[in-house]
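Yeah, one chain of the complex is gone here, protein chain that is, but the others are all in their spots.
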Amino acid sequence: MAIQSENRPVLSLQGVCKAFGGIIVAEDISFDVSSCEMMGLIGPNGAGKTSLLNMISGIYSMDKGRIMFGDVDVSKAPAHKRARLGLARTFQAPRFLQRSNIRDNLLLGTDLADQYTFFQSFIGKKSKDFEEELSELMEIAGFTFDWDDLIAAFPYGRLKILEIVRAMLSKPRILLIDEPAAGLNDIEIGHAVALLKLATEKRGMGVVLIEHKMDMVMNNCHNIVVLNFGKVIAKGQPEMISKNKDVIEAYLGRGYDVAN
Amino acid sequence: MKKKKLVKFLVYLVFVLALILIVPSVTTGYSIMIVDVALLYFIAALGLSVMLGIGGQMTFAAVSFMGVGAFTSAQLSKYAHIPTSLSIILGILVAALFAFLIGLVLLRLKGPFFAFSTISLVQIMSNIFLNYEPLTGGARGIQSIPKLNLGVFSPNNLFGWFYLLIAVAIICGLIVERVRQTHLGRALSSVRDNEIAAMSLGVDVFKTKVVAFTIAGALAGLSGALYAHMSQYISQSLFTFNTSLTFIMMVMLGGVNSTVGTFFGALLVTMLPEWLRPLKQYLMIIYGVGIIFLMVYMPMGLAGVARSILTKCQRKKQQKGAEAANGYSK
Partner (left out) sequence: MNFLINLFIPLTISGLAMGVIYALMAMGLMLLIRAIGVLNFAQGDLLMFGAYLTYCLKDQLKLPLLIMWISAFLLFAVFGAIFMFSVYYPMRDTTWRQTFTITTIAASFILKDSVQLIWGTNPISVKPLIAGSVKIFGTKIAIQYLLIIGIAAVIIWAVFVIFEKLYAGRMMQAATQDKYAAEIIGIPTMITTLITYMIVVVIAGTAGYMVAPIFFVNPTLGTLQLSAFAGVILGGFGNLKGAVVGSIIIGLIQSYSTLITTTYKDTIVFLVIILVLIFRPQGIFLGSKISDKA
């Protein structure tokens, strides 16, 4: 199974279109993500990156197009079904259960991995040993916590990393990461990158990474998709993207000389 | 960790034992009845604690499900001559089914709209309870409902009921605690705090709410069915909006997110009218003002206060420990 999926994409967008009233946020967007691949999704502010992520994870509906997840057409599936199929994500501003402790927040991730029903969980089917996995992840994440700590008392940078950890605990096939570096210091960014590398290299997940920090994207992503005004303006490997005229124009404005 | 749990367990055990030993010896016929009623209300209020405390969904519907459970069990045992133990179970099932169907519809509404729709439900159900005589006996209610007979144990006075109700209350409390600590509880909390996070973590928001609502319905149905056989008389007057409000007060006073808190809340709110008998006229005003003050100064109820005191103590302990360590290192 795993070998078979090597050559076939896990996540595949085919002609995705979406408009909010008159504002077009996605126009005929297509790209594939395979397992073990880290895909960068970049573009100027307002290019429609987060909206696209919302469409992939099912929070927004699409106007046109198809999203394939493995062999399953998930274009119409609700968000929770997609998550259960193995599509995990993080948010620009981390979304946690503000009134719960760390335990409940992280266990939600493992619940998703276990896929037990409420009843199975109630009668005491214990979660497959996730503590080992967690301690490995937390070692890379670079900090520790007490199970009973309240989420509300946690610093922002750690919450962002913890959200990646939670997403990885759910053992997804595709991981959608929205601006992990925003608000993090360099050391924390290092930890976040290490987590994502672990996800792709050791766990075989496909990662879609939205990020504004160019060096992070250029150094780690295998492929990059550049969006502007809801359109794909370039697709390819980092070296190609960094020399692409359209991309430079989108970021820096017309008339900027590459040689400069 | 383990030690903490053990201490907690022992504290609860001692408390329950004390309750069982002391309460019957200091109460008389009338006051034991109030304690029994408080326990019954606690069981119904637990359902609210699941919906409101864990799931963040305000509902008033518990009292209607209580009524459905009570009338079902009363009718089945009195007219169909079904054994009371079975009729209670059927009462629970019918109440749960009713809650499930109502939940499927009303839970399409969100937040305050859902809350308000449950108020309509309560009004309409109490209207039906009052007017649909074949099922509910109308304004006269149903009299001489058979006594409870469980085979091994049949409470024949209010003290017997007290032991039975304590046992049922503990079982229900444990179930709710278990819910809190397993997938359903976490899913519900995620619905409460962040629906989008919930969805992206694979939680079916609607289904989760419906399941919780059904559980709340079953608990209320159980409470109602037991009530029917305990007092042997039920009428619509119990299953009105005001009873629903007392459930809300119990949960809010005790602590919306705490089972033990809800227990004390149920006890206090049931006792309060007795203690405040001379001020009976002003009771609702006192309640109202009390609730507002409660919301301002202790929104998490008694349990919230207890928790903050506990953490303060712990912090002091830690500080002392840290100071001691510092002193040693110097």
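First chain written, first letter: the chains are A and B, and each begins at residue 1.
Going forward, a residue touches a chain if its C-beta (ideal position, glycine included) is under 8 Å from a C-beta of that chain, and two chains touch if they have at least 3 such contacts.
Bear in mind that the values here come from a model prediction, so they are computed numbers and not experimental data.
Can you tell me which of B:L109, B:I175, B:V260 or B:A306 touches the chain that was removed from the display?
Residue touching the chain left out of view: B:L109.
For the chain left out of this view, which of B:I119, B:L272 or B:V305 touches it?
For the chain that is not drawn, the touching residue is B:I119.
Touching the left-out chain: which of B:L93, B:I196, B:L268 or B:A306?
B:I196
Spell out, residue by residue, where the missing chain touches chain B.
Chain B touches the missing chain through residues 52, 56, 58, 105-106, 108-109, 111-113, 115-117, 119-121, 123-124, 127-128, 131, 195-196, 245, 248, 252, 256, 281-285, 287-292, 295-296, 299.
As a working rule, only the chains that are shown with their structure count from here on.
Considering only the defined contacts, which chain B positions touch chain A in the complex?
Per the stated touch rule, the residues are 178-179, 182-187, 189-190, 192-194, 196-205, 208, 211, 257.
Which part of chain A faces chain B closely enough to touch in the complex?
Its residues touching chain B are 57-59, 78-80, 83-84, 88-89, 91, 95-100, 104, 107-109, 111-112, 115-118, 120-122, 166, 170.
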